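Every protein chain of the complex appears in place save one, which is left out.
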Amino acid sequence: MSESSTSTRQQYTPPPPELGPGQTSHTSITEKITSIVLTPHTPYQWFIVVLIGLMLVGLLQVSIAYLLYEGIGIWGLNVPVGWGFAIIHFVWWIGIGHAGTLISAILLLFRQKWRTSINRSAEAMTIFAVMCAGMFPLIHTGRPWLAAYWLFPYPNSMAVWPQFRSPLIWDVFAVSTYFTVSLVFWFLGMVPDLASFRDRAKHRVTRVIYGVLAMGWRGSAVHWERYEMTSLMLAGLATPLVLSVHSVISLDFSVSILPGWHTTIFPPYFVAGAIYAGFAMVLLLLIPIRRLYGLQDFITLRHLENMGKVMLTAGLIVAYGYFMEQFIAWYSASVYEGFMMQNRMFGDYGSFYWALILCNIAIPQFLWSKRVRRNTVWLMFISFVISVGMWLERFVIVITSLHADFMPSSWDMFYPTFWDWATYAGTIGFFLFAFFLFVRGMPVIAAHEIRTLLPFGKKEK
Amino acid sequence: MSETESDTYGLMAEFETPEELLEAAKLAYGKGYRTMDAYSPLPIHGLAAAIGFHRTNLPILTFILALTGAIVGYGMQYWIQVIDFPVNIGGRPLHSGPMFIPVTFELTILFAAVGTFVGLWIRNGLPMPYHPVFNVAGFERASQDRFFLCIESADPLFDAEGTRSFLGGLNPVEVSTVDQ
Partner (left out) sequence: MNEELIRQSEALAPQLDSSRKKAFVCGLLFAALTVVGYFIDHGQFFQSYLLAFIYWMSLSLGCLLLLMIHHLAGGRWGFAIRRILEAGTRTLALMLVLGVPILLGIHELYEWSHEDVVAADEILQKKAVFLNSTSFVIRYFVYFLVWFILAFLLNKWTAAQDATSETSPTRRMQILSGPGTVLFVLVTTFAAIDWIMSLEPHWFSTIYAAIYIIGQLLLTWAFAILVGVRLSRHLPLSALLTNERLRDLGTFMLAFVMLWAYTSFSQFIIIWSGNLPEEITWYYARLQGGWQHVGYLLVAFHFALPLVLLVSSRLKARIPILTAIAAGMMIMRLVDLFWITAPAFDKTGLTLHWMDLVIPIAMGGIWLSVFYGQLKKRSLVPLNDPRFDFAALADEVDAHG
């Protein structure tokens, strides 16, 4: 090996630490994490976000009220595009939720320590994203209070049951299971930290509230042992669950025979897309919060860089999915498959397709560069682009396949209305509002897991 | 003597580091104490084993619940689609095995996850509104940055004087009496 030619760029450098230099003791960790919540001081930026969120929640309420009064005719749905914004946004939100479970469950199983400071907020994101997602299928029924008997199997006066051979029923089970398990996992993780809050709270009311939530947790060694085992088992259960949820959603499309929907790569490719969008949203939320609350010691460059790597990987799998769809559409030599691809790329919605390629495949390739992965501005930009890209992906899949299917006589365009957009914007508002409330009132970082990052049991050298 | 003992839940030693607590727990167990518990703000590997707790049987519960969920899930669909209300949809067989898998899977996970979660709190005896250890001054740091070992008065070897001097010899920050 020629020593002189090896520049420093070529040398191996260890990754940045998982815990910044400012955090050296159990005391400092506890103080820093509880101080975000147990303080009368609230940063003004928090009020701005919550206010915007609340205004959009108002818009959401108006949209839903009008929808219930008038019916789903207020949306742009019609023949042939009978599935429009509601399903696009359902899939978009559910996908965003997936990063939370991935970080908390899969990375726990793989013993990746860098998950500890981001898992809590990512799980919270999952909960709120699934709530937003769940709204769309509920309200798209037009009369949600009448819809219960075709969603859940309970003995009803008409003696009919849901149709279990339909993937839409699988959705009901998958999403409600996902929501329940995520909620349980999220709460489980918070209990020891809520106990810290209880023990540090100065005001009587806050002490009682956190005391009730902490359920009398006292950190007993035997409790910890069972607690750790339960976390591990919930992680083991949540991992296949998270794969199954977006797979089931992909089956909504792929068990049909519509070109562009009916293709076997859909389940894994939807899951990869979900992780892609989810990590993008985690970065979009955490980079500003990290700065706002001075959490650089917990959410270090290591975390940001690793999330960038996960995004890049997920994005490449998504790209592989696009590529296989393209290639097999040609290889199948089927008229319908061929036309679908041609229409997607050069038809009425062609510009959407190329924008999607730009957002989801071209721009994220910058993540190959370490400089980009360690630069918060770049990461914010790419994450935003990916969020848009994943929206475009669902738009292209849903709309282009429906608007021009087997019968040219029924081809037509889809035009979203004001209420379509208003409902979507409203869910974004709800998401921001709920997430910032969580940041203000709950342990946003898993303090008890961060404590395990401190050196313990290492021999003195 | 007997009167004070019934008022006392046990004796509590406070330590500064997890290493000291682990060491103390091992010594106490070696000395013959069995009814005791250790308290810490983070899970410490090997601490439960050090005070004589070896295996939790929660995994067995999870397995049984998962199995139940699977049977309930598949059975429900079979009963509804084949026996109670058979409907021919697109010529698919009434008993469409592959189409029943997703819901069966989801219910397997749901039963196992929720059941394990509930089982954890039942086994841990939580929520519990009152517990004597909280009477100790400074115990609020057990959820923050201090480590505690409590030898309970229910232990046959417990004796207010002897146990106190034993704990005192472990280099604690403080030894305090835990009131009932």
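As written, the chain order gives the labels A and B, with residue 1 at the start of each chain.
By our rule, contacts are C-beta pairs under 8 Å (C-beta built on N, C-alpha and C of every residue); 3 or more make two chains touch, one makes a residue touch a chain.
Everything numeric in this text was worked out from a predicted model, so none of it was measured.
Although it is not drawn here, the omitted chain touches the following shown chains in the complete assembly: A, B. Residue-wise, the contact with the chain that is not shown comes from A:262, picked out of A:262, A:374 or A:440. The residue touching the chain not shown here, chosen from A:292, A:324 or A:454, is A:324. When the whole complex is considered, the residue among A:254, A:360, A:401 or A:423 that touches the unshown chain is A:254. When the missing chain is restored to the complex, the residue among A:243, A:363 or A:432 that touches it is A:243.
Listed for subunit A, the residues touching the missing chain in the whole complex are 1, 3, 6, 10-12, 14, 109, 236, 240, 243, 247, 251, 254-257, 262-268, 316, 320-321, 324-325, 328, 331-334, 368, 459. Although one chain is not shown, part of subunit B still touches it, namely residues 59, 92, 98-99, 101.
Following the convention adopted for this analysis, only the chains that are shown with their structure count from here on.
Averaged C-alpha coordinates put the centre of subunit A at 31 Å from the centre of subunit B. Residue ranges on subunit B touching subunit A, taken from their complex, read 18-19, 25, 37-45, 47-48, 50-51, 53, 56, 58-59, 62, 66, 76-77, 80-81, 84-85, 87, 89, 92, 96, 99-100, 102-103, 105-107, 109-110, 112-114, 116-117, 119-121, 123-124, 126-131, 133-134, 140-145. Of all residues in subunit A, those touching subunit B in their complex are 25-27, 30, 153, 159-165, 167, 169-170, 173-174, 177, 180-181, 184-185, 188, 192, 195-196, 198-200, 212, 215-230, 233-234, 237-238, 240-241, 244, 248, 251, 447-449, 451-452, 456-457.
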